[in-house]
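Sharing a structure here in structure tokens format.
With one protein chain withheld, the remaining protein chains of the complex are depicted in position.
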Amino acid sequence: MSNTDGIHRIGILTGGGDCPGLNAVIRAVTKTAINRHGLEVWGIEDGFLGLIRNRMHRLAGEDVSNILTQGGTILGTSNKANPARFATAVDGEGNPIFEDVTPRVLEHVAERHLDAIVCIGGDGTMTCAADLARRGVRCVGVPKTIDNDLMHTEITFGFQTAVTTATEALDRIHTTASSHHRVMVVEIMGRNAGWLALHSGVAAGADVILIPEIPFELDAVCEVCRERSRRGKAFTILVVSEGAKPKGGQQVVERVIKTSPDPIRLGGIAPVLCRRIEDETGLESRATILGHVQRGGTPVPVDRVLGTMFGHKALDLLLNGRHNELVVMQQAKLTSVPLESVAGKQRLVPADHPLLEAARAVGTSFGD
Amino acid sequence: MSNTDGIHRIGILTGGGDCPGLNAVIRAVTKTAINRHGLEVWGIEDGFLGLIRNRMHRLAGEDVSNILTQGGTILGTSNKANPARFATAVDGEGNPIFEDVTPRVLEHVAERHLDAIVCIGGDGTMTCAADLARRGVRCVGVPKTIDNDLMHTEITFGFQTAVTTATEALDRIHTTASSHHRVMVVEIMGRNAGWLALHSGVAAGADVILIPEIPFELDAVCEVCRERSRRGKAFTILVVSEGAKPKGGQQVVERVIKTSPDPIRLGGIAPVLCRRIEDETGLESRATILGHVQRGGTPVPVDRVLGTMFGHKALDLLLNGRHNELVVMQQAKLTSVPLESVAGKQRLVPADHPLLEAARAVGTSFGD
Amino acid sequence: MSNTDGIHRIGILTGGGDCPGLNAVIRAVTKTAINRHGLEVWGIEDGFLGLIRNRMHRLAGEDVSNILTQGGTILGTSNKANPARFATAVDGEGNPIFEDVTPRVLEHVAERHLDAIVCIGGDGTMTCAADLARRGVRCVGVPKTIDNDLMHTEITFGFQTAVTTATEALDRIHTTASSHHRVMVVEIMGRNAGWLALHSGVAAGADVILIPEIPFELDAVCEVCRERSRRGKAFTILVVSEGAKPKGGQQVVERVIKTSPDPIRLGGIAPVLCRRIEDETGLESRATILGHVQRGGTPVPVDRVLGTMFGHKALDLLLNGRHNELVVMQQAKLTSVPLESVAGKQRLVPADHPLLEAARAVGTSFGD
Partner (left out) sequence: MSNTDGIHRIGILTGGGDCPGLNAVIRAVTKTAINRHGLEVWGIEDGFLGLIRNRMHRLAGEDVSNILTQGGTILGTSNKANPARFATAVDGEGNPIFEDVTPRVLEHVAERHLDAIVCIGGDGTMTCAADLARRGVRCVGVPKTIDNDLMHTEITFGFQTAVTTATEALDRIHTTASSHHRVMVVEIMGRNAGWLALHSGVAAGADVILIPEIPFELDAVCEVCRERSRRGKAFTILVVSEGAKPKGGQQVVERVIKTSPDPIRLGGIAPVLCRRIEDETGLESRATILGHVQRGGTPVPVDRVLGTMFGHKALDLLLNGRHNELVVMQQAKLTSVPLESVAGKQRLVPADHPLLEAARAVGTSFGD
């Protein structure tokens, strides 16, 4: 057993939205901690909620056997459990009253004798972890983002599984589009960053890809559909990030909204775009919102491998006194950055990204 | 070369919505007709539209090589090309003016010297084919339905691919549901028949399955979610056919509509149901509409086999003087019924179907 | 709770080779027995070995949650545990000494108060079950066969998963074959029956399919490869059942053996055939033996549905006094036959099977 820098018992939690590969991280951390370093590992339930409510249980090696292929997280997760601003009650009008319950969290950490915590999550989780770190809890972060938009890391687990799910759906839709001579508008996850739409769109040979980083012109999009129709290619595959925006922003959005139900209540931009394209071009169009299928399922092999490596690296940092850091991949190498350095930032698709260029070169339009 | 009953040149067309396995039928008919019987095969483009517009081309064996694994149809299809009632113009208010263009079709059939036509399609296509047959064109039908709701045939190609696509999506959603402790409402194709929701729901171990044949009570559905939550299973997978209806029909629909946007404009019942369940139970809920992905993609092996067998049988009928019949599978054997016998009917899930019983026995609720 | 015909506690076991869908049966039987009928269910470990060694454990509903998508069997299985002839010792030369340990089994059944046993397995398992039945133990059988060769049932779970695995492998190999202009010989499971090779071969559009039921001529096989090469199709996909035999049997096998290592020690007929074809035709050839991948993995949806229905039916038989019967599918309906009626028999591909005919019609050679 190695020197563990005074660490004997660690906690591990997963926060935020679902992401394939979480269990690979949990498995790597748990197995390595127990078998190699003789530590005790406690699974904290439902992200920071488990720390707030003091719900956690000891993990044995056996508990993480056979979870490598499972989507989701065996620890559960929660989306809105920020100890610094936790809804503990409701006022007379039904609005939540927020409270800083960090003292309660610190109490539970002390009571359970957790010497350190591995926090797996996104932007929000890392903000909470950095808070805890400032109060003296040794934390280490593992980045999780289906959108691949976390700062400072080129890639993390989950992204390629989501790309695969989206691409397989686009492949299916392709055959229907070409048989029916239709414009197919497919909405892909990505509120601020278009990585998922870009990668799956290129992989599926989409004709148009609309991403938040490149505001689009509806006229340009319609012209692609018309031009393809004129050239005898009587179908168009259009991939759109949920956060894609028309040029000029609000104004054009208004026009969009006028001829259609409210896009927010509709649950997506795809049906609105679809209606507009059909109105403008006269071409039969259909919309699909891929939705939650993109977040789940058996992780593809590369995400199991990445999850394993990120988990291993997290423990490595912890046992080498490198607390309050986040594991990241930079220039294809695992390294780390301070936990707080990712808070409130997003890694967007840069205008000169080589994949954008390659996509444009093969004829993909970005509607600009 | 065999005796071909005076048939030397056949046409083949695919009508209606997309369905995996269409190309397997086209391949089987074309290869068998050419190699075994020395016939000429003409591919009619975009279903009956190709007959109306006289657009067709000769198929060589080479043209159907490597199409067995492709979704869609190499011949194209159309949804609304009924020769007996074809929109040929528009009136002053923009409404279509319909005309019987069957004489035009008969002319094109004669001009192209088509001795017979293989029509692959659903209810609507078979109605058109029966019309043609009455006017003296030798037709034979191959049933196509993603919903598996065509009368007189237990199964046809495409259904198992759709079940597989839907089940894989449910499998993905399952892991997210359990990690997030959510109610996941997933809408599956099926306006009148619940076969697809039933099979994929059972295959994915859904907790609730709502199908058109069994009107549901919202209270019963909510109670399942609450009861699971009480028993510590903090998630529920709910599969709903697009045509599922609440008990008492319109009245309860009104209630549903009152608290939500119009379900038709929303494009589905799932978001409405989701909202209602969340309101009633306080459990976090999410909706997904699978949509067009269910109709496309590489056919699963059983659908390639079924397509091949149905295509082979169609030609067999044609060359044995059994015109104006539809290939069907009954008691696990290929046989045929008159073309017109399927028009306007639907094969629904009977109340005593053994799969319903088996599903109820393992604890699945049908909301009744 | 229903009348259970004096049955309060049942055992369940899985015997023989692996087969996707076993867990679906276990789940259906266990959930139905507990929730619907208030029975106790005991999981017998490793097939009849668990009855011999008295190893079994009580199953709760919880134990069968989340197993629907898992290949294999949570109960374990064994291939060679026939109570009537069980190897209990070894003689001086290392050969096993067999003993009838049925009395021991009956003792354990009595001791554990098992009122009935659900036996899931193939030919061998049913023989053991029929033996037990004759000694007064109430048994009911659920057929399991990856090869689809059990008498009296048209289909059972596992087969379509194996077909899918084999077809996906053939699809992969197809692209390599055509890029490299090679003859690809792929060996598929099936010692006595060619169902698996036939279905996957047709689904993948194989050029040649060799099955045990149709002895082949090497010359005919080589001629297909040569003829394709002459026609400019510079590749051939050849699917061969492990039990395929040349015409004239042993004699031609000898010739095969003479120019190659012993096929049995080689682990397959494919490498031998491959060598022979390359020698005869001068065309570059490669062999692949798919092997055990065909038996494992997540069951495809239809196999989960079939497993659920077969399990439900088994319990139904048991609780209605229909002991010592085997669930079967006949003419697309679930029914049952006496347990002993399947022993020692095999359902082979009949010479006039419509799929054989359809395959021949599209140009597939069976080497005859």
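Here are some notes:
Chains here go by letter, A, B and C, matching the order in which they are written, and residues are numbered from 1 within each.
Note that in this section a contact is a pair of C-beta atoms (placed from the backbone, for glycine too) under 8 Å apart; a residue touches a chain by one contact, two chains touch by 3 or more.
Just so we're clear, the structure is a prediction, and the values are computed from it rather than from any experiment.
Counting contacts over the entire complex, the absent chain touches A, C.
Touching the missing chain, out of C:G72, C:P215, C:P338 or C:P354, is residue C:G72.
Shown as candidates are C:I214, C:I289, C:V342 or C:L356; the residue that touches the absent chain is C:I289.
Among the residues C:D115, C:D131, C:D149 or C:D171, only C:D171 touches the chain that is left out of the figure.
In the full complex, chain A makes contact with the omitted chain through residues 27-28, 31-32, 35-36, 66, 68-69, 154, 160, 163-164, 167, 171, 199-200, 202-205, 300-302, 304-305, 308-309, 311-313, 315, 331-334, 354-355, 357-359, 361-363.
Hidden from this view is one chain, which touches chain C at 14, 17-18, 20, 22, 46, 70-73, 76-79, 165, 168-169, 171-176, 178-181, 184, 261-262, 265-267, 271, 286-293, 295-297.
The rule is simple: only the chains that are shown with their structure count from here on.
Distance from the chain A centre to the chain B centre is 34 Å, each centre being the mean of its Cα atoms.
With centres taken as mean Cα positions, chain C sits 32 Å from chain B.
Averaging Cα coordinates per chain places chain A and chain C 42 Å apart.
Taken residue by residue, chain B touches two or more other chains at 171, whereas all remaining positions touch fewer.
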